[in-house]
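Left out: one protein chain. Kept in place: all the others.
Per-chain residue numbering starts at 1, and chain names A, B and C are given in the order in which the chains are listed.
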Amino acid sequence: MCGVIGIFGHPEASNIAYLGLHALQHRGQESAGIVSSDGTHLRLVREMGYVSDIFNAERLAKLPGFAAIGHVRYSTAGDSVLKNAQPIAVDYSAGSLAVAHNGNLVNAEELRARLEADGSIFQTTSDTEVILHLMARSRQTTMPDKVADALREVRGAYSLALLSETMLIAVRDPMGIRPLSLGRIRDGWVVASETCAFDLIEAEFVRDIDPGEMVIIDKTGLKTVRPFPDSPAHRCVFEWVYFSRPDSTIAGRSVYRTRENLGRRLAVEHPVPADVVIPVPDSGVAASIGYAKESQIPFGQGLMRSHYVGRTFIEPSQSIRHFGVKLKLSPVREVLAGKRVVVVDDSIVRGTTSRKIIGMIRSAGAKEVHLRISSPPTIGPCHYGIDTPSRDELIAASQTVEQIRAYVEADSLGYLSAEGLRATVAPSQDGADGGELCDACFSNRYPIALVPPARLRQLRLISA
Amino acid sequence: MCGVIGIFGHPEASNIAYLGLHALQHRGQESAGIVSSDGTHLRLVREMGYVSDIFNAERLAKLPGFAAIGHVRYSTAGDSVLKNAQPIAVDYSAGSLAVAHNGNLVNAEELRARLEADGSIFQTTSDTEVILHLMARSRQTTMPDKVADALREVRGAYSLALLSETMLIAVRDPMGIRPLSLGRIRDGWVVASETCAFDLIEAEFVRDIDPGEMVIIDKTGLKTVRPFPDSPAHRCVFEWVYFSRPDSTIAGRSVYRTRENLGRRLAVEHPVPADVVIPVPDSGVAASIGYAKESQIPFGQGLMRSHYVGRTFIEPSQSIRHFGVKLKLSPVREVLAGKRVVVVDDSIVRGTTSRKIIGMIRSAGAKEVHLRISSPPTIGPCHYGIDTPSRDELIAASQTVEQIRAYVEADSLGYLSAEGLRATVAPSQDGADGGELCDACFSNRYPIALVPPARLRQLRLISA
Amino acid sequence: MCGVIGIFGHPEASNIAYLGLHALQHRGQESAGIVSSDGTHLRLVREMGYVSDIFNAERLAKLPGFAAIGHVRYSTAGDSVLKNAQPIAVDYSAGSLAVAHNGNLVNAEELRARLEADGSIFQTTSDTEVILHLMARSRQTTMPDKVADALREVRGAYSLALLSETMLIAVRDPMGIRPLSLGRIRDGWVVASETCAFDLIEAEFVRDIDPGEMVIIDKTGLKTVRPFPDSPAHRCVFEWVYFSRPDSTIAGRSVYRTRENLGRRLAVEHPVPADVVIPVPDSGVAASIGYAKESQIPFGQGLMRSHYVGRTFIEPSQSIRHFGVKLKLSPVREVLAGKRVVVVDDSIVRGTTSRKIIGMIRSAGAKEVHLRISSPPTIGPCHYGIDTPSRDELIAASQTVEQIRAYVEADSLGYLSAEGLRATVAPSQDGADGGELCDACFSNRYPIALVPPARLRQLRLISA
Partner (left out) sequence: MCGVIGIFGHPEASNIAYLGLHALQHRGQESAGIVSSDGTHLRLVREMGYVSDIFNAERLAKLPGFAAIGHVRYSTAGDSVLKNAQPIAVDYSAGSLAVAHNGNLVNAEELRARLEADGSIFQTTSDTEVILHLMARSRQTTMPDKVADALREVRGAYSLALLSETMLIAVRDPMGIRPLSLGRIRDGWVVASETCAFDLIEAEFVRDIDPGEMVIIDKTGLKTVRPFPDSPAHRCVFEWVYFSRPDSTIAGRSVYRTRENLGRRLAVEHPVPADVVIPVPDSGVAASIGYAKESQIPFGQGLMRSHYVGRTFIEPSQSIRHFGVKLKLSPVREVLAGKRVVVVDDSIVRGTTSRKIIGMIRSAGAKEVHLRISSPPTIGPCHYGIDTPSRDELIAASQTVEQIRAYVEADSLGYLSAEGLRATVAPSQDGADGGELCDACFSNRYPIALVPPARLRQLRLISA
C-alpha cells in the first residue's frame, strides 16, 4: 500500500510534502521519497525506512522549490528494494518527470514486454515505470496529453501525482478505487491520499478528486479534464474498514464515525453477555467503542500496544509463547482476569495473530473470550494496491466461521454481515455520486479483470 | 528516569535481559546496555538509542553467559553522552564489576570530590560511578560486604543491579523510593524495575524486594541481608500516577486499576456536564475510562497518537499552529465537533503541552473543553530519579489553579486532591508494610535532605 | 581515465576480476565495480572509492559465477557520481547486459538526443550508456551482431568488455587508441587494459587484441571477428610516457624500458653538468634512472613520496609554502643541499606542481635545479579518454619553453623532442602492424574529428 502527496505554489513545498508524508506514514513504512521542482530542475531524495529517519533539515534544504510530490510505500517481499521506492524520476526528451503512484496496474507486464521489444530499457520492477515509458514514447506534445495518452493504455487502480519542472498533475483512475483529495494551502494547492494530511499542514480541504478526473496545476492556475470514457465508480471499502486513518474523511464520510457505526452494527448482529469490551489496538479501537456503547458493556484497555517495536526481534531459543504478539501487545491482567471478554478487531487474515491474541487474553485469566470482527470474512486478495496475502493464505477463503472460531480458540466468533457493512459505509442518502464500492476482498467480485500474471517479473539483474 | 533488570542462572541471560529491557523501554529511551557474565569475563554492549536499534542477534551472541544485567536510561540535557550510559563496568583489584542504577544519589558530588583528592580517576559524570570507586577502595573482602560498605556512604534513591563474574546483587535503598521486584525464570532468578518485564519473558513474579534489602544470588542460591539501619519506607507515588506501565503491579497494587480509580475519584471530585470523555493518549487512558464510567459520560477516542514520530522534526519557517503536539497527536473531528469535551491527563508540568492540546481540540470544533488531571498540582522537582524540570518551570509551583486554567484556555480545570490521591493509591487495608508514600513533587515534603549541588559537575575533559 | 577487465571460464571469476582491478587501480581511483554472471543472472556491485575499500569477502560472495567484468574509473569534476560508475548494467528485451568502457565517444551527445526523441529514457550522463540503448533498439538477434550494430554508429576511442548471462565480448575501436590485451587463466580467458593485471592473477599473456577486433567468448570457446572497415591504427603514446604501469607491456614494448630509454635520449638531447639526478616520484623514476645512466651523474632519492595522503587535507589558515605538494613529497635535504640537481618528470600540465617541487628542492638547499621532461610539451587536451585539462589550462599551449622555465623557476628546462619520443617508442623494427601513434596531446593532430560538444550534457534530474 502507498500514500501520495503533491504540493504546488508553496515556497517550502518539500517541507510541506515531508510533513504530509508523516501524516500518511501509516499507508507505507518501507520507503519514502520526495521530488521537488524549482522551475528548472527536479531534485530527488528517496530511501528505505521511515519518513522521520530519511529526512532532516539538511536533506530538505537540498529539495528547494515551489512544487513537490512525495510518496510512502509498503510492498510485499521480493521487490522491497531502493530502486523500486518512489517517486520514480527520469530525464526524457521533454525534460524531467517524476511520478508517485498509489494503486496497482493489472496489465503492466504486458505493456512492459511490448515496450522492451521496442528497445526501452527499464530501471525498476515497478508497474509505475511503465507509465513513464509510455509518456516518453507518446507523440503528444503537452504533458497533460502525454499523461492521458499513457493512461489510456493502462488498466488498474491508480491515484497519481506527476511532477515536471513546471507542472503538477493529479489523476485518479476511472473507477476511483484509491482515494485522492484536493486542498488549498495558502495560495497554493495540495493533493493527498487522505484528508488527515491536510490537517497537519493546515491546508483547507476543497473536495475529493473525482474518479477519472485529471487535475492540472501550473503557474496559470488549476484546470481539470476527464480524459477517460465514463465508468462506474468503485471506491475501496477497506479504506473505511481498516486502511485509512480514523481522522480522515473519504467521499464525505468520517472514517472514525464509520468504524464506530460498524461496531454498533456488530453489537446488534452478534450480541453476547460479557463483562468488558476491549479493542485490539489500534485497529479495533473505534469499532470496540461502538460495540461497547451499543451493548452497554463497559469498555476497557485490556491490551496495551508497545511504542518501541523494532523490526528485528530475537527470540530466545527456548521459545516464549505468543512471542511475536507479546512484543507488540501486553495484556492488562487487572482488566481481563476472571472476566467474560469481548475483543473487537477489524478483520482476520491468516488467523494466526487472532489465535495468539486470544491465547494471551486467556493466559491473563479471562473466563470467556468472544471475538467480534467489524467486517465480513476476507476471502479474496486485493489486486488494486493493498498487500493482502494470496487466497490460499486467507483463512476465510477455505474455512467456515465455526472452523475459524475453533482455530483461534474463541468461545464465539461474529463477523459483520456484508449487508451490515454496505448499509453502514454507503447509506442510502449518499445519492447519485456515491457509486459502487469495491468489496472484492469480501465478495470475490473484482471490478477490473485481471491479466495474469498480475505481478511484474523480477529484475534479472541483481544489485548484490 | 531509568529501568534495570538482572538475570542469573539462565543459559540465554543476555537475550532475556534484552527482552526485559524492551518491556522497560518506557522508563528510558535515550540509551541502553547489557553486561553479561560467563563466569570468567564480563562483556559489555552499550549505546545511545532504542533497545531494538542497539541489539541484534549478532551483538547478543557477543554477550554469552548465565548472568546479565541491563539498563535503559533517560537523562536531562548536558550529560546525555555515551560514557554516561549504563551499565557502568570496570576492572578493579577484585575482578570485573558492573552496575545498573535506577534512582539518584544526593551526596555524590561530595563523595566524588573526596575520592578524587585521594587519587581516584573518574570516567563519567554519573553519580553511579561513585559507588564503584567506593567499592574499589573498600577493605572488605567479599562483594556483598564491599557493596554494603559503599552504600552506607551514599544517600539518595537507588534500585541497583550489580554483577561480578560470579554473582548478581540486587539492592534497594532503605526508603524503597524506586520499585524493584524479584521473579523466577525456569531454574534461575530475575530482578526488574517493573513486573511487566516478567510477563514478556514468562518469569513468575515472586515478591517485591523490600526497602533496604540486599538480595545476593550466586551458584549456591539466593540469600538476603539487610545491611542498613531501619528506615520508614517512602515509595514514589508517581510510579502509579504516570511512570510505570499500566500492566505492572507495584507493592501489590495494579497500576491500571489504580489509574482507573484515580479517574473515578476525579469524576466524583470534579464533575461536569459533558458529551464525551477523551484521554490524552497514552498517559490518560486508564484514568479517562474511570472518569467516563463514574460520570456515565460516553468515552471517545478524540485524539489519535502517531506511531511514527522521529526525534527531529523540521517545522516550516512559516509556522504551523501547535506544531509539536500535532506531530504526536491528531484530533478526530467527528468525536469533538460541537461537543462538550472532558479531556483527562495524568499531570501538568509546564502547561505548554496542555495549552496546545486544548487549542487543538477547540480547532476541531469542540464547544467546551474541561481539563481533568488525575493527580494534585505538581509543585516540586523530583530529586530521586525522575526527570522533572526545575521548580521555576513547574507552572503549578507559582500559579493558582484558576491561573493555570486561564493559561491553558480550558473552560474548567480540576486536579485530583492530595487526599484523593492518597486514599486511592494507599487504601487502609495496605497494613503494616505499606509505609509512607513519597509525594514530594505534590507536597514539597522531601524524605531525604538534599546536599546542594545535587547534580555532579560536568566533565572538564571533552570528547570533541 | 579507466581500466577494464573481463574473465570467462574461471570458478571464482569475480574474485579474479577484483584482483585484476587492484593491478589496474592506477587507471582510476574514483569508483570501481564488478558484474558477474552465473549463467542465469548478472549481479552488480559498484561504488565510489578504492577497489580495496569497496570489495570484501562478503561482497565478492554475492558475485558468484564463471564470468565477470570489472571497471575502475577516474572522471573530471561534475559527473563524478555513483550512477556514472561502471560497469553499467541493464535489463532489456534480450536479457541482462553489462558494459565496462575505457575511452571516450565523440558523438555520444548527438546519438543520445536522437534516442531520447524516439522515447528512450537514460539513467546516466555517461557516453557509455548510448551503446546499451543502441543495442536495445538493434533488430539484430545475436549479441555480437547487436554489439556490432551499435558500435558502427559510434565514433571515438573504446576498449570495451561486455557481459551477458552467457557471453563475454571484448572489442577495441578501429584505431586501437586505448590498449586491451588477451590472456589465459587456467582453462578460461581474461581480457585487461594492461598486462600488469595478468601478472598478479597468474594469467598467461596471449596477445594484444587488435584495433578493430571483436573477441567473442562463450562456453563453446573463443571466436574473433572484425566488424569494422579497415582503419589505420593510432595507439596512444601517452600510455608509454605516463599512464600505464612500468611493469606492463603494450604492443610488445616494455613500459619500463621505454621510459628508461626516453630518459637516456633526454640526457643526450639536454645534457647539463650536475651532481645528482633525482626523479619526481613515482612518475619520473624510470626516466631518471635512464638519464643518470646515460649522463653518468649519480642517482639519488631526493624526494620522498608519502604513502598516507588522504583526499581532503586541511591547511592552516596561516598558510604553509608549497603546502599541497609537501603533503605528497618531502625533500631529503642531505641529497640536495649544496648540489646541482637534475630533476626528471614525465610531463608538465599546468606548471603549478613543477613550480612547487622546484621551490621545495631549492628550500632544501640545492644550488641549481635543472628540470628535464621525458616527453614534448603538452599542447592539446585528450578527447579519447585521458582527463587532461582544457587547452587554456595547459601551460605549453600558450607559453614558450623559456617562459615555462621562468615560471617554474628552474635554472634550465629541457623537453624531449617529438622526434626523440617517436624514435624511442616506435622504433623501425615495429614493422607493418605497428601503425601510427596518437600523439594529439603533443601535436594537435587528432585522428578522429570531434563533434562539439564532446561532453554529454548534465542530467537535469538531480539526486539531492
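Going forward, contacts are C-beta pairs under 8 Å (C-beta built on N, C-alpha and C of every residue); 3 or more make two chains touch, one makes a residue touch a chain.
Since the structure is predicted, the reported quantities are computational estimates derived from the model, not experimental observations.
Taking every chain of the complex into account, the chain not shown here touches B, C. Remark: the omitted chain is touched by one listed residue; of B:V90, B:I320, B:V349 or B:A418 this is B:V90. Considering the whole complex, the residue from C:Q140, C:S254 or C:T352 that touches the absent chain is C:S254. In the complete assembly, the contact with the undisplayed chain comes from C:S330, out of C:S93, C:S330, C:T352 or C:S443.
Although one chain is hidden here, its contacts on chain B can still be listed: residues 36, 40-45, 59, 62-63, 89-93, 95-96, 98, 116-123, 132-133, 136-137, 165, 459-464.
Residues 11-12, 15-16, 18-19, 22-23, 25-26, 29, 50-53, 55-57, 60, 186, 196, 199-202, 245-247, 254, 256-257, 282, 285-286, 289, 292-293, 298-301, 304, 306-314, 316-318, 320-321, 326-327, 330-335 of chain C touch the missing chain (whole complex, contact as defined above).
Convention: only the chains that are shown with their structure count from here on.
A separation of 37 Å divides the Cα centre of chain A from that of chain B.
Measuring from the averaged C-alpha position of chain B to that of chain C gives a distance of 64 Å. For chain C, residues touching at least two other chains: there are none.
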